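In what follows, a structure is listed as structure tokens, so that the remarks can point back to it.
Shown here: the complex without one of its protein chains, the others still in place.
Letters A and B mark the chains as written, and numbering starts fresh at 1 in each.
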Amino acid sequence: MLRFLIPLALFLAVAAFLAAGLDRDPRKVPSPLIDKPAPAFVAPVLADGGKTLRKEDLLGKVWLLNVWASWCVACRDEHPLLVAFAKKGGVPLVGLNYKDRREDGLAWLARHGNPYAVSLFDPEGRIGIDYGVYGVPETFVIDKEGVLRYKHIGALTPEVMAQRIVPLVAKLAGADG
Amino acid sequence: MIPELGHLALILALAVALAQGVLPLAGAQRARTDWMALARPLAIVQALCIVLAYASLTAAFVRDDFSVSYVAAHSNSHLPLAYRVAGVWGGHEGSLLLWQLMLNLWTVAVALFSRSLPLAFVARILAVMGLVSVGFLLFTLLTSNPFDRLLPPAFDGRDLNPLLQDPGMVLHPPMLYMGYVGFSVAFAFAVAALIGGHLDQAWARWTRPWVTAAWIFMTIGIALGSWWAYYELGWGGWWFWDPVENASFMPWLAGTALIHSLAVTEKRNSFKAWTVLLAIVAFSLSLLGTFLVRSGVLSSVHAFATDPRRGIFILAFLVVAIGASLALYAWRAPKIGLGQRFGVVSRESMLLANNVFLAAATGAVLLGTLYPLFLDSLGLGKISVGPPYFETVFALLMAPLVATMGIGPLAHWRGDAAASLARRLGIALAAALVAALVSSWIGGRWSAWSLLGLVLAWWIVCAVATDLYERLQPAGWSPARLAARLAQQPRAMAGMWLAHLGVAVFIFGVTVVKTHDVERDVKLAPGGVASVNGYDFKLVGLREVEGPNYRAVQGDFEVAKGGRRVATMHPQKRVYRVQREPMTEAAIDSNPLRDLYVSMGEPVDGGAWIVRLQHKPFVTWIWGGCVLMALGGALAASDRRYRVKQRAFAAHGVVVGR
Partner (left out) sequence: MADDAALEARVTALAAELRCLVCQNQTIADSNAGLAQDLRHQIRDMLQKGRSEREVIDYMTARYGEFVLYRPPFSARTALLWAGPGLMLAGGLGALLVVLRRRQRLAADAFEPDANDDDGNTTQPG
């Protein structure tokens, strides 16, 4: 006689999962690159086409990679936070100018401020693909050994900066202190 | 004023629905005829309130009343009138009101067409439908009020999503909702039978036409949605196994199983518990669909803008409604009798095998749709389950189902011998195999899947032909005699043949398109020509076009085959003035044997465009098959025995334990 309770039991199990699913965001995709070496790159610099920057050049220090573009509306929202972050000094902020035109990128920085120690120029998005970029802006934290430690999708907020990025950076920078 | 009137009408409807849900139910329990007799009038009053509310919302759209928040979000003063009327269901709140309207229409239909049913039974059915209505009205009034004001009023609306500004939009949601909501009738019949204790062949005979009617609407609704996506979205796909598409497909599969299970119950008074469970499950899947579309748990192009509060409310409603009915089932089902007996090989067992396959298919679609959510909520990461999974799994489950479709109608009721069936169907099987091989050879391209699809389609045709032969042949071969004998067949049989042939047509269309579909992305400048499968597409020129609320770049194509002009086509890339999203308006040249499909991609340097050209043989057979299925259902539902007044109800009744 208990078998007649099976449909009810199955339904309640499904309902429990649906309830748990209500506070998940089906669009947020976690990065498979966390805790793996950050993808290598050799890229021209935005400000000066003749110069290139390689990932190896950044080993030995903690750094942030911020993906931005002049056509990206949300980048304008987070930009003041980055400018403030850069002013405080500390770890270098490297920009990745993604699928943009050099003139447009430089003009945008001139208008909104340039918090980046240097910006990489990625007009075809190849570096972006290597880093699994799918929505601009995105921000990565990379440690002294070049291992990718954290990825934030979307515009940065004061909460994310204060609760995730700044403490993580402090921890990674002080790791061998 | 009018929006407030609409709001008031909703509140009034809620009060009436509460009365409708409680009084007749109590009346049936206490044998109080006066309370039971309230059911029909209350249902009609509630419906009038909802019609008033719906009319108010439509009026707000037609009059461009942008002080109503919902209107401002989904309409615009330049929107053509037809889309202002259809735009009422373009967003969450309005489509919910449409759902409510459908629920009330079905309730009134039950109230009016149930004169021959016992009063207590009707009272319970209308009460259950009233309670469902209470749930939806509470949801509407508490979380999704379409009459909320926007003050100060918007200067103009944000326009209806351009994808929805299309004739398909006018037809697809109403048809689909009629189907979704129609299963609430079967649900109410099942719950009423469980409460009242009279579950028998008469019950099955009463329920069947209602289930078939809902199923017909669902079939047409899904087919329209598929066809609409095909011509509107611009890349030639017609089914993506998207969570919202699956949400409509699952009740359809369960509804199909229910129609066949009711046949067994009506004939043999057996497997009643299973039939009742199916009726509850079909509507539960409709409700689940509502949840999936409006709660934000799954990512889909069809999902409405979401709000976690709404998700919580619907989930709570689901738990109460489905939980209570499944608990009622668990309590009452053990006492339902076994009915009459039948053999392990018989038409009844074939119908039940059909149910196993359809239930497994429903379960598989449910599993695939919810699995990403299941893993995510357990913290096991995020995966995607898409067409590669569903197509493989579904095709494999459909093969045995189609096999049964051929055997079942030929099997004798009550008991048959496998050997005799094999003998009668052997020719059909051989003919199907030969026909499949010949069609493969004519088509010129084949694969294991395409052979399987063709065999299945031809198998249905040959089995139906065998059935027809056995029934008509004793009359001799003269056309007049055959026609006369055919006309004598019960409509239920004719409906079955037509619907099953519809399935064959559908399978044939899907198989051929998947095997022979060719698509090419080419770069064309004015004057350029590209070829696909022997058709030469020439881009004669490009020009700018102004529409009522959009601007477009239009490509003018001439298509020739073997030097003879076959079609002129005018695909467009539109930009709607308000929403500014570029939209592809594909051009399709259609005939029963093939579609030619052209869509504009992106402009490139030098005045050229990237254009997608497609040749899709027999693609219209996909929807043609669905139309045949729906017609078959309509024919079956019009069978004499549903229209003839019932004899005394107690004749066949077997009372469920009290």
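One rule holds in what follows: contacts are C-beta pairs under 8 Å (C-beta built on N, C-alpha and C of every residue); 3 or more make two chains touch, one makes a residue touch a chain.
From a predicted model like this one, the values you see are computed outputs, not experimental measurements.
Only one residue in the set B:A82, B:A324, B:V438 or B:I610 touches the chain that does not appear here, and it is B:I610. Among B:E4, B:D148 or B:D521, only B:D521 touches the chain left out of the display.
Here one chain is not drawn; of B:I44, B:A353, B:V553 or B:A634, the residue touching it is B:A353. The missing chain, though absent from the display, is touched by one residue of B:G130, B:G311, B:P409 or B:G509; that residue is B:P409.
Touch with the chain that is not drawn comes from one residue among B:H78, B:R158, B:R471 or B:K561, which is B:R471. Remark: the residues of subunit A touching the chain excluded from display are 27, 29-33, 39, 99, 124-125, 129-132, 134-135.
Those residues of subunit B that touch the chain absent from the view are 235, 237, 240, 242-243, 263, 267, 269, 299-301, 303, 337-341, 343-344, 349, 352-353, 356-357, 359-361, 363-364, 367-368, 371, 375, 380-389, 393, 396-397, 400, 409-410, 412-415, 470-471, 490, 492-493, 496, 519-523, 584, 601-602, 610, 639, 641, 652, 654.
Please note the rule applied: only the chains that are shown with their structure count from here on.
Within the complex, the subunit A residues that touch subunit B are 1, 4-5, 7-8, 11-12, 14-15, 17-24, 26-30.
If you check the complex, the residues on subunit B that touch subunit A are 273, 277, 280-281, 284, 291, 295-299, 308, 311-312, 315, 318-319, 322-323, 326-327, 329-330, 333-334, 370, 372-374, 376-377, 381-382.
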